[in-house]
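So the structure is just underneath, and the comments pick up after that.
Just one protein chain is left out here, and the rest sit where they should.
Chain IDs A, B and C follow the sequence of writing; residue 1 opens each chain.
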């Protein structure tokens, strides 16, 4: 993992808005730190749908993109019911992997940055070549 | 759903112990009410394993037991790190369904009772006859 | 719990739309049955906000509405990425409790009905009188 997710929203290509649910908070009264991974995943799904590569199409094309590494830098807590903007970009791509960067903001204030590394596999989990449409998102 | 889960631990056949995880709490500083369903499911799995019908064997025998109804009566909150005893029993069985009852206690104090109704299906989700070993648990 | 949630969307007062997240599915490739409680909670929050009683205002007014009973009737599975409409209504109200009903649909097809019973408490968890604005929602 070599990509560092930038703090500038302009560096991202898509933004998904969501509310922190009560079930996602913990006894510290903030979003549990595992919830961020779920927000990032929901954002990936919406981003791919928005560019015409919804999950069904990806699967029908015989591809899967399992997460093989994740890094999150928690800057300030997310509170219940806050409206979070999750910015996302495909940051780098290799022969059989790619990296995505994330910036979570509330009212323009950075709350977290994150990176996921994805393998590119077929439906049996075997590594395959990164599709051209993914490479072109970088 | 006709079975009412009793408050007497002696009415149950198996008990599974677990800790309330921090991730399962919410901003009220108690276990989120959806977590109880997960505790009940984990208890079902342990109970079936204990009586020689682990999940793999059930699936290998071509059966699945999806939850078709759930009822929970929350009596007192569960707090982070409390050691919960989840008591379970197969309460009733019908031709293609069965009911399970639950009592959640901490130090002998009742915190919740619950009932789940399960369909008996084959691996394609089609209703099949309740296995004899399930009927004999009642 | 005496209210039975109807199958007719016209019987409900508000609808919240959400997508089934991948993290909410399970190894049966459908939304885990505990996820429905989280969908219902998110819908309550949006409904109360829409009628001018957002969570912050409810808390500032010294009230809390903890779930004391829940019942769900699972009719057909929810699949990953399906767009779910969660219909909600305040069904009955008593001196210190009220009941809410839910209908979950996808493309107009019923997937589940549910009821939650809520206590009305102060911020210390002591029972208090159901606010008039809640009674008027029935």
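FYI, contacts are C-beta pairs under 8 Å (C-beta built on N, C-alpha and C of every residue); 3 or more make two chains touch, one makes a residue touch a chain.
Keep in mind that what you see is a predicted model, and the values were worked out from it rather than measured.
Screening B:45, B:75 or B:106 for touch with the missing chain picks out B:45. Taking the whole complex into account, chain A touches the unshown chain at residues 1, 28, 33-35, 37-38, 41, 64, 66-74.
Looking at chain C, the residues touching the absent chain are 22-23, 25-27, 29-30, 32, 34, 80. Residues of chain B that touch the chain left out of view are 19, 21-23, 37-38, 41-42, 45, 54-56, 80-81.
Everything that follows uses one rule, which is that only the chains that are shown with their structure count from here on.
Taking each chain's centre as the mean of its CA atoms, A is the chain most distant from chain B. Mean C-alpha position of chain B lies 23 Å from that of chain C. Here the CA centre of chain A is 29 Å from the CA centre of chain C. Counting only residues that touch two or more partner chains, chain B has 34.
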